[in-house]
Each structure stands twice: as structure tokens, then as C-alpha cells.
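Scroll down for the structure; my scribbles are underneath it.
One protein chain is absent from this view; the other protein chains keep their places.
The block that comes next holds chain A.
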């Protein structure tokens, strides 16, 4: 399997070398990319293909690369993580330097980067939560989906978290793929989970979990769900589980189908078919439900323990002719859903990594046009930090390639990268040394990668993720095996 990966990397590297010479630009400028997830790597890929003489440095806050591919994609979706091979080939192409364990905004500033590089690309994603803004949101066991996903994926920042999984019912607010990922991880038989790269602390906690019922609650209706068909199918086929899809008006939904686009039509048809199938109760000790038209009003708790014990929702109905963007009207009716845990899966947000960065705080994104940050020549942005936290790897790939194109345009047209030669990485590395920061190289990451795989062998997992930053750095720097 490892030799197959090596062959893959060889193939990707040779493909990578087959560049289209006629469209190339000769440029020796220095570029830095902040963030080593899909946005950062796909932007780098485009730049290196079209401008092979550029020097590119990629800064990453953690000692490990790959962003949400490592920390967002669910442990039981290993195929989605294959893109790591593409990114590894880019990192080893010889023209990109990965510099891990460096927090831009703390260890170095945006200004430091602008002084050192001709081009700065911000591709640091969205690592903050959106809030409901309702009372009771601070009660114990009310958690953001982002934190929960970070927890089971071994994100160092969230790995120490403790959740109370003793409750029988958990409510997930939101109906996107993240909501379904969480439901699936809560309900998948442990025997299946233990073969994945799920973080060990999460596996242990989940093996003690008493959660038997997961209610996935959405404000709008079945036609507005944000999850996709592959994920819904997985839920329907989940071993050991029965389900209920609460369709209040299937005839209306059915009537809307001819007006919908293909993806929406197929997804909705699956929901309609599945809601009428009676799933056998024999092998299902657990259940998930899809509940629509419920707006969270407040979270109520057990006054002694300060812990959640219910979600009060308003029942709404949708009006207006535009079924894609309906008006949500409160009927005035209220319901309380008893539960012992609430996960808020309502989206992510970015934060500006410097005060000077023009930022749209309402949307949580950098102010930009076509990837060029407003009013900051030479500064670009790519991926979720630019477009908002929505989209799969394929869409971020488009974003990365598109911004790459704009950067090359600006280099060609002399809009950026003219003037005095920039010092590049050396300037930043000396600053880091002065501040006692230990940057981690890609080769050092590979030593850490090997260690995780080795540890995984004992547990029969693809890898055992190391969740402590200090330990990561120590292993990385100890030397290659």
C-alpha cells in the first residue's frame, strides 16, 4: 500500500512536470501562502504550473499540514483524504517550502510578510463558530459542531474537551453535511469506528456513549437541506439504526420536484422514497430523525447542574413563490424537544488575522474582488476565508486555481512584484528565531506522519493521530525513521 502511494506520488510529480511551456511566465518573485489546506495547496499548484520559477513558502499554524482534509473530513471518509497525495507531491516538488508551527498574526504579522514577499496569499479558512444568539447557549453540553468535529479528528485545540455522552437524546441544529457527519459518528457501531483514524480519546468516549437517538433539526424544509445525497444514503444504510424523516407535506414536495435542478431533485426523491419505507426494528437499537420547520428559540437546562435538558423551538412554515429562498414565518406554536446534548451545526466564520485587513464582519470574510484583497496591493485571498465557509474540496480547488490566475496576471502586468528584491523566507526565519519559534519543515512532518502510521498499526487503524502540539514538534524534530 505504501509502495502504491509512492508510485502515485511519482505519477503526480511527473504529471506536474509536464507543463505547458507556451503559457508560462518567467518570474522570480517570492510568494507566501498562509494556510496549508486545499485553498493554499491548489493556489500553489496553479502558480507552480504556470510560473515554475516562483519561490513559494507556505505558512501553517499547526506543525502539520493539510487543514480541513486532516481535521474536517470525517474519519470514515478516507477516500476524500486521498487528495493528500496530490498535496504531498506539490510540497515535494522542490519549489514550495512548507513552514509549519508558525502563527501569522502572532509569530509574524501580515506586515512582516508583506515586507518579505512580493505576493501574500491568505488561505487560512474559517476556524470560528457562528452563534445562534439565543438564551441558554452557554449551558453545559451545548457544543459547536466545529469543536466536536475537531475533537474526534484530533485537532490539538479541541482534543482536551469532555462531553457528557450519557444522555439518550442528542439534538443537532442544522442540516448540512457536517450535521450528518456528526450524527453518523455518534451512531456508527464502535466496531466500525475503531478501524478509522478517529482520535483515540474520542473512540474511548464514544464507546461509553449512551446516545441512542439523534434528532437533526432544521429551520426550513426538505427542499432547503444543505446536505448532499451521498451523505444521506450513508445515513439510510447505517448499520444498527432505524430512522424517521418527518415530512409534513410530501405531496407539496413532490409537486415541486419538476422545477428543481438535478441534484436537488435526486436528493429530494431519495428523501421522499425513504420516508415511506418502514425500516425493520430488529437490528436497530439506535435511531436518527430529520425534523423540519423548527426554529431554535431557547435552550433550557437543569438548574442544578447547569446542563441542557431541552430545546424550545418555534414551528414555522415557508411562504413565497421562490421555493429556493422561501420566507420563514413563525406560526407562534412552540414545542420543547427533550435532550441531553445540543450540537450547533450552523456554519463557520473567519476572523481577520490583522486589524488592517479589510473585513466584512457580518459575513465573516475578507473584503476582496476576484481574490485581490481590497486596498492591499500584492495581498490575495483564496478558499473559505474569501468566499465564505461553504464548499467541498472541488469548489475550493476552483477558487485556488482562479486566484492563482489573477496573481499571475498581476505579475505579468507589473502590478505586483516590481521594485526592490524582497528578502523572502530568510527574513522571516530570522524573526522566528529571535522569537523562539520552532518552524517545522515538510520532511519533519513526514517523520511525524510515519510515527502516526506506526502507532496506528498497533490499534489496526490507518494512523493514530498525535494530538499534542509539543509532542508533534518533538517527534518531527527527532529525525526521520
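The rule we apply is simple: a contact is a pair of C-beta atoms (placed from the backbone, for glycine too) under 8 Å apart; a residue touches a chain by one contact, two chains touch by 3 or more; residues count from 1.
Note that contacts and distances are computed from a predicted model.
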Name under which UniProt lists the unshown chain, selected from "Regulator of G-protein signaling 7", "palmitoyl-protein hydrolase", "2Fe-2S ferredoxin-type domain-containing protein" or "Serine/threonine-protein phosphatase 2A 55 kDa regulatory subunit B": "2Fe-2S ferredoxin-type domain-containing protein"
Chain not shown: contacting residue from A:37, A:100 or A:371: A:371
From A:189, A:239 or A:263, residue that would touch the chain that is not displayed: A:263
Residue, one of A:64, A:271, A:393 or A:440, that touches the chain absent here: A:393
Absent-chain contact - pick from A:289, A:402 or A:471: A:402
Touching residues on chain A - with respect to the absent chain: 4, 7-8, 11-12, 15, 18-20, 23, 49, 77, 79-80, 82-83, 85-86, 176-178, 226-230, 233, 262-263, 266-267, 368-371, 386-395, 397-399, 401-402, 405
